[in-house]
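With one protein chain held back, the other chains of the complex are shown just where they sit.
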Amino acid sequence: MSAQSTSSAAPARGNALALAAYVALALVAIFLAATLKFDGYILNILMQAATYTLAVFGLSVVLGLCGQINLAQAAFFGIGAYAVGLGTTDAHMPFWLCLGLGMLVSLIAGAALGASTLRLGGHYLAMVTISFQQILTLVMINAISFTHGPDGVRDIPRPQLFSGQQSYLAFCVAVLAVVGYLVWRLADTRLGRAMRAVRDNELAAGVAGIDVYRTKVTAFALCALLGGLGGGLFAGGFAYVSPDQFSFAESVVFLTMSLLGGVASPIGSAIGTGLLILIPEWLRFLKSVPGLYLAIYGLAVILIVAFMPDGIWGFVSKFFDRERPAPAPGAPLTLAPDDSGGANVLVTDKLSKHFGGLKAVDEVDIAVARGKVHALIGPNGSGKTTTLNVLSGLYSATSGSVSLDGRDITRLPAHKRTEAGLGRTFQNIRLFRTMTALENVVIGAERPGNKLIEGSSRAALEARAMAALDFVGLASRANELVTAFSYGHQRLIEIARALAANPTLLLLDEPAAGLNSTEKQSLHNLLERIAAFGLTILIIDHDMTLVSNAASHITVLNFGRRIADGESMAVLRHPDVVTAYLGAE
Amino acid sequence: MDFVLQLLFQGVGIGAVYALVALGFVLIFRATNVVNFAQGEFSMVAAYLMVVFAVDLGWPYWLSFLIALGGMAVLGAVFNLGVYYPLRHRTYLPVIISTIGASILLANSTLALYGPQPQVLQGWFDTPGFDVGGVFLDSQYLLIIGVTIALVIFNYWFFEHTLLGKKLQATSQDKEMASLLGISVSTMIMITFVYSALLGGLAGILVAPILFVSIQMGGTIALKAFAATIIGGFGDVAGAIIGGLALGIIETFGAAYVSVPYKDGFAFLVLVAFLVFRPQGIFGERVAEKA
Partner (left out) sequence: MTFTRRQISAGLAAGIAMPAILRSAHAQGATIKVGMVLPVTGPAAEAGRYALTGAKIALDQVNKAGGVLGKQMEIVTEDDQTTNPGAVLAFSKLASQPDIVAFLGSIRSTQNHAMAQDILKTAKPVMFGGTDPKLTHMDNPWLFRCRPNDSYSGRVIAEFGIKTLGKKKWAIVHSTDAFGTAGGKALADALGASGATVALDQGYANQSQDFTPVVLAIKQSGADILGSYFTFENDLGIFARQLRQLGVTIPYVGSPSIVNVTAMKLAGPALYGTYGVADYAEDSSEGSKAFGKAYREVAKVAPDNQASWPFDAIHILAKAMNAAKTTDAKAVREAILAIKGHAGAEGEYNFDANGDGLHGYNIVKNEKGSIVFDKHIEFKS
């Protein structure tokens, strides 16, 4: 994980060098695969390793990058394999067409499967994928007139260009090298960052403007696609496919390969695949006692999971890892909030949120004036955070409406509101924990609709992210993992992430919670500096000093209802407010 | 009518088997948020213990039964210490993989120790069953159904009316809160693993006379029990029982009226349908996780 995150900040020259080395080594590997004289056994093992690794690459996308489980990779592998098997032998279609068809079918199946359940995630996804796997296996076995049933498909031809075993192996290695490179680089693309953000914190990802659901479905479909590719090549390599090669047990093997090697990187995939194919082969000398070598294999899996949490590659790569110096910040941060929608940036009209019989938010009207700092306060349980969650789209409103900069956003999902110009921070900090400070803020800068980023070039994104980090005073530590920062600094990174997105309205959820008095002071200063840009802020906090100093306008909630609203000092002296607070405290 | 009743009995019987194994899943899932992929192997190991003591050594059935359950308690404890405990602070994925490893380990070490031949274990009763109005009631299935009902009642009493049961409940609902209340979370999890190993073992011993004792016996049942768990809504004891019974009945009638070879597919089709249209299961587990 950390290996590729640091590479994101690598200077372009280093990247070119690494690419050249990669290409050179890949060429050597292809050359060796084509020319070294292997016997049939080693050839079979290498062929199996190469094609399986492609499928495991798929898992490193869906599981490693996006954090979603897939227990049906063998089914997608099987779809690819059967497409090539049946297509070339029964339908007499060219190999390449069949390979492409298999990948297409896998892709569609993966996308459909993902689309139906990825809203649920976790164990549900595990179960649905298991079900898909079982049903597909049953179809392979029982739809005899179409799939040849348990007999399988034999005498599958290879493409003419690579009809020899070795030239075909070389071709597979070449495909492996290309796909491996793409998967490796994927982590640092916009899509890859989105996947990692979803994996680290779905909620924060949505609020950062990432379409969580679509990202997950995309990851799942990509995984299936790679499974189909691997399977298609496997069919050509072994010339025979049958249902038991694509059973649930094989899906488990794929998953184990991925986790064992290191789920987050294609190198890990290759290591895991290689090892899991080899371990049982190496242990064959124990065959005199039936079951012994598979028992040892099971034990090895338990031990590796326990002692190498990031897989073998994660364990090894720690020793190569060195931190890169932070890039120098360039121009200072600029903010250009949208201002098309009149005097009030945010207006709610009789906004309500009920949980069953509980009216957590009850017909609340709020109007946040443009360019002002507005505070929302209230005793514990008064509905402040619920209001904020309804505003940012994490909860859907029971009734009433919300409009941002003149646009009705009541029915928009969280990421669409972010696109419309909403930015927020969380009371309990939600950063992307496996990423560096810079990467976290880059994801903020990537907000769709951010007019300050042109063409979303990598340099522009990083420059903006550095400017935002510099603004909160953390530029020099940009390339450290966020988990290395103190609580107060993590809060600042979260604010920087929101600022980098150039929002129209910034929602701050108890920014002073858990800060000491010095930190509170600097937070106050920061708020003033942000307000100086003319950015509209809605702040929730308990800290009366902070609120009364920073905010020009205050809305007070109690038991979900608005009990006071107006200019700060007047509201704080309002008798209902005093009672609410004294009563509550 | 005989035909339908016979199918119904059989469906309920096999469904009760799924339900028993599903119970073990649910308990571990509630306590640890992890699906134990080795749950089926618990059943298999217990059945082999029975074969060793009751058949090979010829000890009395009840004594062998107690020894087998004792062995399962030990296995549950060791399983917790070796497979779950080291990973308790990690996400569910490594734990799943670890339980997969454990299932491979258990299945194959049993194979290495005992050899591959499937074994016969006699049932509790000498009579194979009764013929009631043209419907044959297998005595072992009757026993299984009876035990399932007894366990439902026991679990209800245990979790709702005993202090230990309530502590276990509290732990599975909120670990932090439980430890603030002075409950030892790790002890509770240990008890959970032991209890679900016992349940798995009990299921294994009960089905052995019907399905025979073999290395593979656990795996096939476990997969169905998973499906039952989902249909009942993850984490719900009563749901698991109903899910298991529903699955058994669907499968049996599906095989009789639709297709025998696709029998195993019905379970999963129903499962997918549930996940897509009613993800909260029959009784409902809250799926939403929010700020």
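First chain written, first letter: the chains are A and B, and each begins at residue 1.
By our rule, a contact is a pair of C-beta atoms (placed from the backbone, for glycine too) under 8 Å apart; a residue touches a chain by one contact, two chains touch by 3 or more.
Everything numeric in this text was worked out from a predicted model, so none of it was measured.
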| item | value |
| --- | --- |
| Residue, one of B:Trp124, B:Tyr156 or B:Phe212, that touches the chain absent here | B:Phe212 |
| Identified contact with the non-displayed chain, of B:Val120, B:Leu164, B:Leu181 or B:Ala273 | B:Val120 |
| Identified contact with the non-displayed chain, of A:Gly87, A:Gly291, A:Gly378 or A:Gly393 | A:Gly291 |
| Residues from chain A at the interface with the omitted partner, ascending | 21-22, 24-26, 28-29, 32-33, 36, 38-46, 48-49, 138, 141-142, 144, 149-152, 154-155, 177, 180, 184, 238-240, 242, 244-245, 266-267, 270-271, 274, 278, 281-282, 284-285, 287, 290-291, 293-294 |
| Chain not shown, touching residues in chain B | 3, 6-7, 10, 14, 17, 108, 111, 115-118, 120, 128-129, 136, 138, 210-212, 214-216, 220-221, 251-252, 255-256, 260-264 |
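The rule we apply is simple: only the chains that are shown with their structure count from here on.
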| item | value |
| --- | --- |
| Whole-Å gap between the CA centroids of chain A and chain B | 35 |
| Touching residues on chain A, where the partner in the complex is chain B | 63, 69, 116-117, 120, 122-124, 126-128, 130-132, 134-135, 138, 141-142, 203, 248, 252, 255-256, 259-260, 263, 289-295, 297-302, 305-306, 309, 385, 389, 394-395, 426, 430 |
| Residues of chain B defined as touching chain A within the complex | 29, 35, 82-83, 86-87, 90, 92-94, 96-98, 100-112, 115-116, 215, 223, 226-227, 230, 234, 259, 261-262, 264-265, 267-269, 271-272, 275-276, 279, 287, 290-291 |
